[in-house]
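The other protein chains are all here in position, but one chain of the complex has been omitted.
On to chain A.
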């Protein structure tokens, strides 16, 4: 399990624009760099990030080898109802991680 820092507001008023910020520990190895022995290290990146809010996708991103290690993503959505925000990272070598956060909308 990769270490993550996630910032989803615990509560919000209906209709508010909320900011969700995520930071995940990942090497994002490009697949172009040689190691100390001169061999090219195989690519190992996060390829896709998806965020769903109450089952509906509110944000997704395709990540490429040009993106730095430990990718930070920040995006906004509108608080509609109390529920869970689910964030999924998928990548090379079967990398998959899902984190959920509850949000209360009043």
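We adopt the following convention: contacts are C-beta pairs under 8 Å (C-beta built on N, C-alpha and C of every residue); 3 or more make two chains touch, one makes a residue touch a chain; residues count from 1.
By our rule, contacts and distances are computed from a predicted model.
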Between "ABC transporter", "Rieske family ferredoxin", "L-cysteine S-thiosulfotransferase subunit SoxA" or "Pyruvate dehydrogenase subunit beta", which matches the UniProt record of the unshown chain?
"L-cysteine S-thiosulfotransferase subunit SoxA"
With the missing chain put back, one of A:7, A:84 or A:100 would touch it. Which one?
A:7
Considering the complete complex, identify which of A:50, A:70 or A:88 is in touch with the unshown chain.
A:70
Interface residues of chain A toward the undisplayed chain are 3, 5, 7, 21, 23, 25, 27-28, 68-70, 72
